[in-house]
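Missing here is one protein chain; the remaining ones are kept as they sit in the complex.
Chain lettering (A, B, C, D, E and F) follows the sequence in which the chains are written, and residue indices restart at 1 in each chain.
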Amino acid sequence: MAKIRPVGDRVVVKPAPKEEVTKSGIVIPDTAKEKPQEGTVVAVGGGRLLDNGEHAAIDVHEGDRVLFAKYGGTEFKLDGEEYLVLKENDILAIIG
Amino acid sequence: MAKIRPVGDRVVVKPAPKEEVTKSGIVIPDTAKEKPQEGTVVAVGGGRLLDNGEHAAIDVHEGDRVLFAKYGGTEFKLDGEEYLVLKENDILAIIG
Amino acid sequence: MAKIRPVGDRVVVKPAPKEEVTKSGIVIPDTAKEKPQEGTVVAVGGGRLLDNGEHAAIDVHEGDRVLFAKYGGTEFKLDGEEYLVLKENDILAIIG
Amino acid sequence: MAKIRPVGDRVVVKPAPKEEVTKSGIVIPDTAKEKPQEGTVVAVGGGRLLDNGEHAAIDVHEGDRVLFAKYGGTEFKLDGEEYLVLKENDILAIIG
Amino acid sequence: MAKIRPVGDRVVVKPAPKEEVTKSGIVIPDTAKEKPQEGTVVAVGGGRLLDNGEHAAIDVHEGDRVLFAKYGGTEFKLDGEEYLVLKENDILAIIG
Amino acid sequence: MAKIRPVGDRVVVKPAPKEEVTKSGIVIPDTAKEKPQEGTVVAVGGGRLLDNGEHAAIDVHEGDRVLFAKYGGTEFKLDGEEYLVLKENDILAIIG
Partner (left out) sequence: MAKIRPVGDRVVVKPAPKEEVTKSGIVIPDTAKEKPQEGTVVAVGGGRLLDNGEHAAIDVHEGDRVLFAKYGGTEFKLDGEEYLVLKENDILAIIG
């Protein structure tokens, strides 16, 4: 894909198709009000700026399969594919 | 279960069935508006990022029986079982 | 009682029966909109996590008779008795 | 009075009777929407917990005649007398 | 006047009569929604408590003619005169 | 003009007449909901108080032509001229 570098504590995620039965066996319940979503991390920012002027390393990495809070991201299309830019803090867990 | 690693100060909890009379003898009163819930910690994140760039250790551990604020978590299913991802701060107390 | 360990800056309090005329002679006025309540501390957490990664000691101790803000806690039952989990900050004063 | 020790940055104040013409000559205007009130400090907490784990000394002392923001406190009765628990920050000024 | 010592980062100001044409030539426009007001500082607190436990010096001094945000203060009467207790942060500028 | 010293991180700005075609060629679009405005800095405060007790230098200087967020300031008249007191943070950019 065209290169994209998230800024600060942001990550770019390619969301998994919603009908997909994931390899990890996670199925998001239909009735949950705040549904988390699965996806794969495709790019990671330089990390949150700390008060001492350094950047904190981000705990997720390119290729990680993640569960994320759906409400938090911003959607965009790149080369015809949908992606989301999320704050690291919207990543709930790494799967697998 | 499929491995799941919570990010930052999050923990994954397997909620106890609601009708269960717990071993610890805790019964949540029906009339309470904000009902806490019992569960068992199944995974723990690396801890909240401190301003000095280190991660604070999380005070609950895998296997702990906990009382948690129900409103705070995000539900998901893994291998047919229901779990919650919670912030450590939503864990009220460790039982037993 | 079954052992319960509050997490972080939380304390567990056994509320005094409301009709009780306390030993300390405190009577909560009926007309107050925000009524404080009396109780006895039965368990104390490890303290709030400071930015340097240490835990601040909690200023109330097991056995302290306390006045607390009623709105702040979460109620639960343990071995048939009612308790509250409160943040240390919801404890207004120690009596006696 | 029965001993009462406020927690953290709280102080206990005995409010002056409202009709009282205070010694300091302060009269609270009737029409003010946010009326401050006079009282006498009867107990002082250990001070706000600082990020370095120490407690900041409280700037008001037992016996101080103070002007305080009325909205901020919690009322209670002790030995038949009315008192308020206030945050130090709700004390506006020391009189006299 | 009776002595009054503001607490923390507060200052006591004697507001200028509103019809007054001030010496500095400042006239507050009638139509402004958020009208600043002029006054004279009569007492200054010990300053805001910093995280290191010290108090920050207040930048205005007794006798300073100041422009302040009217909404922020608390009015009171002392020896028949009207005063305001303000946070230092509600002082916009020193005139003259 | 009569001397005016803004307190802390505030600056005093003389707004440019709105019909003016500025030298820098900036024209504020009529339809913008949040219109920035141009003006000239006439006085600068001592800077925001840092947690270490020092004051941070303000990045704009007397005489700077600036673009500022209109909503943030407080208007006043001095010697018949209109001015605004703004927080440094309401200054968007320096022009020219």
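Please note the rule applied: a contact is a pair of C-beta atoms (placed from the backbone, for glycine too) under 8 Å apart; a residue touches a chain by one contact, two chains touch by 3 or more.
Quick caveat, the model's predicted, so the values are computed rather than measured.
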Touching residues (missing chain, whole complex) on chain A: 2-8, 10, 12, 43, 45-46, 49, 51-53, 74-80, 82, 85
In chain F, positions touching the absent partner: 24-29, 32, 34, 36, 48, 50-52, 54, 56, 59-60, 66-67, 69, 88-89, 91-96
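The working rule: only the chains that are shown with their structure count from here on.
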Gap in Å, rounded to a whole number, between the CA centres of chain E and chain A: 50
Rounded Å distance between chain B and chain C, as computed from the means of their C-alpha atoms: 22
